[in-house]
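One protein chain omitted, others in place.
Which chain is which? They are A, B and C, in the order written, and residues in each are numbered from 1.
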Amino acid sequence: MPTSRLEAFSDGVLAIIITVMVLELKAPEGSSFGALLHAAGTGLLSYLLSFIYVGIYWNNHHHMFQLVNRVSGGVLWGNLSLLFFLSLFPYTTAWMDDTGYARVPVLAYGTNLLLAAIAWFILQAVIIRHQGSGSPLAKAVGRDNKGRLSLVLYVAGICCGLPGERFWTWLALGCYVVVALAWIIPDRRIDRIIRDHGAPD
Amino acid sequence: MPTSRLEAFSDGVLAIIITVMVLELKAPEGSSFGALLHAAGTGLLSYLLSFIYVGIYWNNHHHMFQLVNRVSGGVLWGNLSLLFFLSLFPYTTAWMDDTGYARVPVLAYGTNLLLAAIAWFILQAVIIRHQGSGSPLAKAVGRDNKGRLSLVLYVAGICCGLPGERFWTWLALGCYVVVALAWIIPDRRIDRIIRDHGAPD
Amino acid sequence: MPTSRLEAFSDGVLAIIITVMVLELKAPEGSSFGALLHAAGTGLLSYLLSFIYVGIYWNNHHHMFQLVNRVSGGVLWGNLSLLFFLSLFPYTTAWMDDTGYARVPVLAYGTNLLLAAIAWFILQAVIIRHQGSGSPLAKAVGRDNKGRLSLVLYVAGICCGLPGERFWTWLALGCYVVVALAWIIPDRRIDRIIRDHGAPD
Partner (left out) sequence: MPTSRLEAFSDGVLAIIITVMVLELKAPEGSSFGALLHAAGTGLLSYLLSFIYVGIYWNNHHHMFQLVNRVSGGVLWGNLSLLFFLSLFPYTTAWMDDTGYARVPVLAYGTNLLLAAIAWFILQAVIIRHQGSGSPLAKAVGRDNKGRLSLVLYVAGICCGLPGERFWTWLALGCYVVVALAWIIPDRRIDRIIRDHGAPD
């Protein structure tokens, strides 16, 4: 099976996830600047962080599927489980924001990030196994230090969030922000492979 | 008429259905782990079940239309009626979950599953009739024991839900879960036909 | 400019319109069958009617753009104004249903149907003028008796809705249902042209 419909369906789901989060932002109660700040001060920042995360996943998905020609049933389900965890972002983002970055919601947000990252790794592994030896994706990913480091930082963020004191909660959020910043730069390994060997289709 | 726009439109509708269900999940009232469990304990499971069902329909739709070259007006309306019943999933899922899996909502959910399955069968039949004798889809589907068994299990689930006692309600839900698990494995018959004879376009 | 992105964007907008209407349906207050009937008795019928209307527009859009090769800026805006009036369907459907088919909301719904039909005619005219003499769409549409009759029935429906007595309101709704039924059969004229002369691209 070609990848076109999997890409179109994923584009649709990611486009909806990235857009519906803004619907969770409640319009300010009053019409003053203070009301905007009160209602959306942190809300816009939470939205921006989750927007960037979904953008990163879309970018990486786009890059990864440049190196994929055919999909199997396993790849379809690997992709669906990634989309499932990404689809929880509006929920965990809204909860985290509504509670003013309380302890458990920040932990839930981090867990959501971690589960999405694990689903990403599983999808990558399923594709590489499906491509067999000499898989162009396997070559492009290499030892995947950046991916592994992200997992470590997500776990570090979750651990930081455990005590629940203000300082540690901000440190947890800091971990999530650092991972996002690291990934805003798209995966040059795949760009290089495409340039050197041509896209596989 | 080629199938490209029908596939794109269906991808769009299914992407929205699968994503908006998460908007029905209400964020927990408090910020504790207990509040999350209270608010989303069963909600996440209901969402997961419906997510898997929509995923199954997308997978099977994707597989089926691999064997379809041209669509007629009848196929367009067959497809729209399938999308109509799938679009009710967010509604019946939310009701079932809000009422804590009460008797009538569980029956309504099962009826929704059954109606979607019947719409699927009608769509399949319309395509096969449109393809005429030697239809590659007819060959791939064969006697369709898995599809027939699903119908039986949906009806069994609805019957189990009728008494409304806790035990029977869980049995009804069990039937729906079993069908979902059976279909997570995509339709190998179509994979085999594609491998053996090449995709028809 | 090719038509591919105009078709993709329209598919996206129509997919969202057809799906978000179900979000307007409020889940029943209780868990009994009576509560379902009370909450969704007419709601599901209203949703079905609007779902069919959006489905008809999608089908006809799909058929029409089979005969269109290139789009101009005027076609883009003609298409956007059609999408604008279709995007009001969830709003007018919800209002009509919330008020139990009261006089003004039924008039508003009919006006919405009429405006969408007028936008459709304008879009058709813009495309035909853009294609110039010998336009395949002009040949396919012909004298467009069905389209003209629909306009007459919409206006008749709006007039029936004016008195606001129960009988006349139902007659107005009857007009809208009749037009929907007449259009469920897709436009065979275009099918015939495509079969006789081949698709233009």
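Heads up, the rule we're going with is that a residue touches a chain if its C-beta (ideal position, glycine included) is under 8 Å from a C-beta of that chain, and two chains touch if they have at least 3 such contacts.
Here the structure is a predicted model, which is why all the values come from computation and not from measurement.
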Selected from C:H38, C:R103, C:H130 or C:K146 as touching the chain missing from the view: C:R103
Touch with the omitted chain, as defined above, among A:I16, A:A102 or A:V126: A:I16
Given A:H38, A:H62 or A:K139, the one touching the chain that is not displayed: A:H62
Of C:L83, C:L137 or C:A180, the residue in touch with the unshown chain: C:L83
Chain A, residues in touch with the chain not shown (by the definition above): 7-8, 11-12, 14-16, 18-20, 22-23, 25, 27-28, 30-33, 35-36, 40, 48, 51, 55, 58-59, 62-63, 66, 184-186, 188, 191, 194
Touch list for chain C against the chain that is not drawn: 1, 5-6, 8-9, 12-13, 15-17, 20, 23, 73, 76-77, 80, 83-84, 87-88, 90-91, 94-95, 98-99, 102-105, 108
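Keep this in mind: only the chains that are shown with their structure count from here on.
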Superposition rotation for chain B onto chain C, Cα-based, multiple of 5°: 90
Junction residues of chain B, two or more chains touched: 8, 12, 15-16, 20, 23
